[in-house]
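Note that this complex is displayed minus one protein chain, with the remaining chains in position.
A and B are the chain letters, set down in written order, and residue numbers restart from 1 in every chain.
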Amino acid sequence: MSLLELQNVTKIFSVGGLLRRRHILAVDDISLSIPEDRPVTVALVGESGSGKTTIGRLVLAFLKPTSGKILWQGKDVWKIDGKERQIYRKNAQAVFQDPYESLDPTYATVDTLMEPIKKFKLASSRSEAIKIITDTIESLGLRSDTLDKYPHQLSGGQKQRIMLARAVLLKARLIVADEPVSMIDASLRASILGLMREIKENYGVSFVYITHDISTASILADQIVVVYLGSLMEFGDFDEMVTKPMHPYVKLLMDSVPIPDPKRRWKGDVKIKEDEGEVLPKDLMKFRSRCKFCQRCGEAKEICHEKQPPSVDVGKDHKVLCWLYA
Amino acid sequence: MKINDPNEALLDVKDLKVYYRTRSEPVKAVDGVTFAVKPGEIFSIVGESGCGKSTLANAIIRLIEPPAYVAGGEILLKGVDLLKLGDEGIRSVRWKEISILPQSAMNALNPVMKIHHQIKDAVRAHARRMSDKEIRKRVNAMSKKVMLPSYALKAYPSQLSGGMKQRAILVQSFVLDPGLVIVDEPTSALDVVTQRKILEFLITKRDEAGTSIILITHDIAVAAEVADRMMVMYAGKVFEVGDITDVFDDPLHPYTRALIEAVPSLGTKRDVRGLSGLPPDLTNPPSGCRFHPRCTQAGDSCESDEPRLWEVKQGHLVACRRCEGWRAE
Partner (left out) sequence: MKPSDSISKMALVNTIVAKASFVRSNRYMFAGLCVFVGIVLFSSMGTVVIPYHPVRIGNVPRDLLPSYEHPLGTDSLGRDILAQLCFGTLMSLQVGFIAGIVGFAVALAVSFIGGYRGGNLDSGLTILTEVFLTTPSLVILILIASLVRRIDIPLMALIISTFAWAWPAKTMRAQVLSLKERGFIYLSKLSGLNSVEIVVKHMIPNILPFLGSYFAVVVSAAILSAVGLEVIGLGPRDTTTLGMIFYWAMMHSAVTRGLIWWWFPPCVMLFMIFLSLFLVQKGLDEIANPRLKSR
């Protein structure tokens, strides 16, 4: 059984008022799973418009899928209620990209952290709650005087740690981290990423690490899932995919990541067709019956424009969705 | 007008100071920055948030507004001090000799104007005598170079993706073929593939047209991929400047070394290391070397004396007390 599973999830947004409806295909038939028996960090990689943030929101049940199911420990999260819903809510937590928007400016740190404890009844008295809170934030590298500070008195890094602390004191089993370090300076990222790795190892928490920056994912990810315009391209073990990418898009991605070594610069031309133009997400509904990458793919065949590619096994837990391998 | 001597600087910035007025102490955003950019090179300014690189960029092209003001220094473009030019003078220089692509420029596109219209407006404002036909010809030629499809030119900004908008802005900044272009974080909101395309365009511009480019970025890996020379800034000061291979092979300043080590490198299983502490408050910066509170190798004199830029090797300068007085072969 898996801890979290997305089964053929599709999400279509309807925008516009009563008179003019438009449909935006954000996520198209995605299936993912996170195992129950061990903590795993899955890097969900894609550019803006790839649907990765939408997937994060679907996992946290902020959005309802248009079709397909989101399963928590085998149960559809939109069909459970009461105690089971509570368990899911407590166990699936998040860290967001913008630390400046993620904490209520009118709440001191202690109040922010007290709220989930009260709601999930994790302590029997206020003093017990404060003890749990203090222990948790100290174990994440924050001093106890952070507790009576307000968000505007804290740095971006401190705020991200507070968000992580929230999840840890709830003893969450899954944290969806949506670009948690992209708004933090490069020299300070390492400590937050390292902290996330420690949390996984010490507390057994699985992570869905959503990012467009593969380099940061390399610090924590066990597996990687690459999405493009709402569809899966390739997924599998992180190290394997980085060294042996199969999908043309993934090859392109891995090739284009800048390396901090002037002796190892990009070679050759980027094999990508631009003149036909990029497909904007809002036009995707017309493109459902083809590979989403075919317009830009340098190796596209005729069949790529006609049918969506199937999922092909190319290694241990390594799958590619591409006609080149079918 | 091209400079014949390849060693003579195209842009020479000497001891530039740009401060922000506040109710109390001024914020010393750029505090005594000196560097030179040669013709036909990509010069990268690397630093994290708050180091002053964007302020520096805007100051060079004289686009800073109150409460910011230039508190001292010289900016020599082909020998002419840009700070001493009047409004008419600087306008004649802007866009033709030197242009800027500001940070998040793609978000500043006019949402109710088609792209080609906006570019034409911008060009027209700085090259009043150019005919419509000439402008269109140049814009089309440049759009092909950045692989911006023709339908994008006729579209509104909301219809384009981030990558396309950024390329449109790129066309706008390069269309008059200035000798020096400042690009401020041109790819920070973009995916790696588009980023690579845009950076490769900058390289092409340098190779084919001899354009010099000042590339401002917080991502040292981006600098490593395209720059010829690099300058590291911190808290308004220059910490290190030199040839890109020299700086990466032998990062002299502890901060430079920390920046390099903070970037994970795909494919090599190297552990990343970060810095502790936070960037300083620029209204009351630390005494002596501004980095000393966070520096693992700070010595006694680092707190009292401010280090000067010292040439350790030909073309490789560093502002660090540990390196002062030292010369390498």
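The rule is short, and it goes like this: a residue touches a chain if its C-beta (ideal position, glycine included) is under 8 Å from a C-beta of that chain, and two chains touch if they have at least 3 such contacts.
If you're wondering where the values come from, they're calculated on a predicted model, not measured in any experiment.
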So there's a chain missing from this view; which of the remaining chains does it actually touch? A
Touching the absent chain in the whole complex: find that residue among A:Leu58, A:Ala92, A:Val168 or A:Val320. A:Ala92
In the whole complex, not just what's shown, which of A:Gln73, A:Thr134, A:Ser155 or A:Ser311 touches the removed chain? A:Thr134
Touching residues on chain A - with respect to the absent chain: 17-18, 60, 62, 86, 89-90, 92-94, 96, 98, 101-106, 108, 110-112, 115-116, 119-120, 126-127, 130-131, 134, 144, 147-148, 150, 163, 166
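The rule we apply is simple: only the chains that are shown with their structure count from here on.
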Given the complex with chain A, which residues does chain B contribute to the contact? 48-49, 147, 149, 151-152, 159-164, 189-197, 199-200, 218-222, 224-227, 244-245, 248, 258-260, 262-267, 272-276, 278-279
Where on chain A does chain B make contact in their complex? 46-49, 155, 157, 185-191, 193-194, 212-216, 218-219, 242-243, 252-263, 265-266, 270, 272, 274-278, 280
